[in-house]
Structure formats: C-alpha cells, structure tokens
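First up is the structure itself, then whatever we jot down about it.
Excluded from the complex is one protein chain; the other protein chains are retained at their positions.
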Amino acid sequence: MIEISHVDKWYSPTFQVLTDCTTSVAKGEVVVVCGPSGSGKSTLIKCVNALEPFQKGDISIDGIKVNDPKTDLPKLRSRVGMVFQHFELFPHLKIIDNLCLAQEKVLGRAHDKAVTKGMQLLERVGLKEHAQKFPAQLSGGQQQRVAIARALAMDPIAMLFDEPTSALDPEMISEVLDVMVDLAREGMTMMVVTHEMGFARKVANRVIFMDRGEIVEDAAKDDFFGKPRSDRAQKFLSKILSH
Amino acid sequence: MLGSFDFDVIRRALPYLFYEGMTFTLTLTALAALGGLVFGTALALMRLSGLKLLGRIAGLYVDFMRSLPLVLVIFWFYFLVPYIGQWLTGASRPISVGAFASSLITFIMFEAAYFSEIMRAGIQSISRGQPAAASALGLTYAQTMRYVVLPQAFRNMLPVLITQTIVLFQDTSLVYVLSITDFLGAASKVAQRDGRLVEMYLFAAVVYFTISCIASFGVRRLQARIAIIR
C-alpha cells in the first residue's frame, strides 16, 4: 500500500534529516514508527503524503508516485487520512463542519450526505452530542478524536498518525488510543508515529525504529520487543519502558 | 511623455530644494520626534501611573489626537497658536509665531499621541519583576522608571520608534497646506514657477522613497540585531 524506497531529505548539504529510508506498509498492516526526538520520524511520515518535499528516492501510495509532478496531490491526499500531534481542527468551524468541509469541497459530496457521514463517525468516536460545538470548547482528547473522525470521513485507504497522543494530558491518552485500536482491529492500514509501546504491543504488525534520520531497525513486533538487534533500539526501549 | 523630461530643471533647483526645503523637513522631523517622544513618554507614564484622573486625561488626549486627520490638526494649531501665545504673554493682539514654530508645535502635540502608545506598549512589555526588583533595592518610583524601566522600554521599542519617525518624516510633507517651503513645498514652488510638474514631483517622490527605504532597511537590520541580543 505504502512503498518508501531510498528516501533522502536535506535542508542544506550539511543538514540531512532523512538518509536512505526504505520500508513499506502492506494493506491492512499496522506499522509503528518510534525513535528519539529529532530522529526524523515525523518528517518521514509527512513525506508520505508529500506535506514535506524530499530530494531523493520514491514514495508511492497504492501504486501512485507521490513525488511525480504529474500526480494530482490533492486527490491523492484526500485518500490518505492524517492525524496531527496538535489536532489541527479548524477553530472557526463547528465540529460537524470540520468533518464536512473536505467531504464537500474535495470529494464533492452533497451537504446532507456529508452531515450524515459526519454524524455517524462522531457517534463512533463517542462525540455525537458535541457536533454543534466549536473545537476550543472540547478537551484535547475529544479534539483528537474529532480529528480522527475528520480523517475517516474521507473514506481513506490508509491512515497516518503523527504523534497523536504526545500533546495530550495523560488521562486523555487512552480515549484516543482506544479509537485507534478499534480502527486497527477493523483492518485499517495504519502508519503510526508514537511512543506508546502499549499500543504497539497490542495491535502493531511491525515496529520501525529510527535514529538520526535513518531506519535502524524494521522488525516484526515480537522480534522487536523480544530481542532488538541494534544497541540504539535497546537503549531507547529501556529508557521508555523503565517507567 | 518622458521624451521631454528635463533633468536640467531638477539640477538647477537642487540647491533650493535641499538647502531650503530638505533642511526644513529634516529639522522639523528631528525636533518633532524628540519633542513627541518626551511628551509621549510623559503621557504613557501618566496612563500607567495608577492615578485615575491623570490616566484618564492622558487617555482622552491620546484618543482625541488619534481620531483627527493630521491636516485638520495642522490647521487647528496654525490658527490657535497665535491666540495661545497672546494668552500666555498677556499681549494685546494674537502673536505671530512663524511657520516653523507653528508646525513644530503641531507635530510634537500630534506625534506625542502615537509615541505614547508605543512607549506604553514598551513599558508593559517589561516583566513585572523588574520594577519589583528595583523597589526591593530601595529605588524610588522615579528612579525605577528613569534607570530601570524606561531604558529597557526604549531599547525594546527602538525599531518601532524609528518606524514611527519615518512616518513622521513623510507626514511633514503635509505642511504643504500652509504653503510652507519644506522639501515638497520647495519642489512644488519650482514646479509651478517653471511649469515642470512631472519632473519636480517625480523627483520629490524618488527622494522621499530613497530616504524612507534606507531608513526602513536600517530598522530591519536593527531589529535583527536586537532579536539576537535578547
């Protein structure tokens, strides 16, 4: 579904952020990307739907090349859902309108169809009664659940999560993870940048460990947690699992 | 058309334009900026003094001045200043004060309203701990302001203050309405005398543009440096 091959990205010749990254996410697979901050994991996931440009290599989604100038990027992006660290709901739009905007403007759905779809998804993430509120009136966890619903409203073929729980207060993390776990169990193709190793253990098929712009380890979940091959991954794991 | 553009008209007028006109403009700008800054700082301190009446008066003054077009204020003072002079000196007739003094008073009074808003923002931008620390050291209110708060506020606001001075420099051209020979007034007089409006006004535009551009470029450099020092 998502093919990443030999991707290099740099801001200047001396400032390389991604080096020769190659991996893939198969249909229905859940891949967790972890690593210390500044390791390039957020950059990599943003390259997948071309939110960040990269200089070398190829990325394709469902056989369509992201870095081909002929690709209709808005159309491609509309088929890939993305959830951000800071939610990025549109503050001037009501919750339901946040869900409808792209359905109507990008997919060309009729307003009532978009609303019906939006309400179904809000019900699914447990926030139906908040449809008429504005984002600032919701808690962080609620906002992130709305953001997931907003991405799902586009009927995505895959979902990208960029540290979806890092900006949340601890007591709100589980409500967001629960939604993500359900999604994974339903067979959604997911690429998730996160430090939540509990989530990885529960639903991930594979875990990718990144450090200093490189993919250091790319292993099946049990292998990764059982016996990581690299020192760096071991150190990282011992640090975040020790608490 | 530009084919008949006569550079010689400009060349011949240069001494008059700069010795008479630009000297007036720059002197007025510098003195008005200085006076406006002093008076404006006083207004800002009044507003932040915590004394209700004083703050109210300063606030009213600032809002009043900022509600009026500069052209109207120029007319106001041009006619009012002679009467005030008479009242102050007890003379029997309104005192003629001359074009320069009249414009200078106008611009000081007008710009003070704008400078005071800048200084107020500057003073408020300084953390509350600073005056507290100064008082703890035993400094009086006046000393705190003079040695601790105002120098910092002034430095933080320097780019904005200079930008406002560039606006003031451009605004002094409005003394044209009193037929005063500032830079634009001089250009306009030559333009009318020689029937060379195109040359003179284009030249005036280029001169104002160049000076303002260089000054605002300087402000950007300064801003970058201040940003680094912080």
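We just call them A and B in the order they show up, numbering each chain from 1.
Just so we're on the same page, contacts are C-beta pairs under 8 Å (C-beta built on N, C-alpha and C of every residue); 3 or more make two chains touch, one makes a residue touch a chain.
Operating definition for what follows: contacts and distances are computed from a predicted model.
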Going by UniProt, what is the name of the one chain that was not included in the view, given "ABC transporter permease subunit", "C-type cytochrome", "Protocatechuate 3,4-dioxygenase subunit beta" or "Glucose-1-phosphate adenylyltransferase"?
"ABC transporter permease subunit"
Where does the absent chain touch, in terms of which shown chains it meets?
A, B
Out of A:27, A:56 or A:105, which is the one that touches the chain we can't see?
A:105
Given B:17, B:32, B:153 or B:184, the one touching the chain that is not displayed:
B:184
Just to verify: which one of B:70, B:134 or B:157 makes contact with the chain not shown?
B:70
Using the touch definition up top, pick the residue from B:26, B:57, B:97 or B:202 that touches the left-out chain.
B:202
Footprint left on chain A by the chain that the document does not show
46, 49, 51, 74-80, 82, 84-86, 88-92, 101-102, 105-107, 133-137, 150-151, 154
Residues of chain B in contact with the chain not shown
1-2, 64, 67-72, 75-76, 79-80, 83, 86-87, 93, 166, 170-171, 173-174, 176-177, 184, 197-198, 201-202, 204-205, 208-209, 212-213, 216
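FYI, only the chains that are shown with their structure count from here on.
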What is the distance in Å between the mean C-alpha positions of chain A and chain B?
55
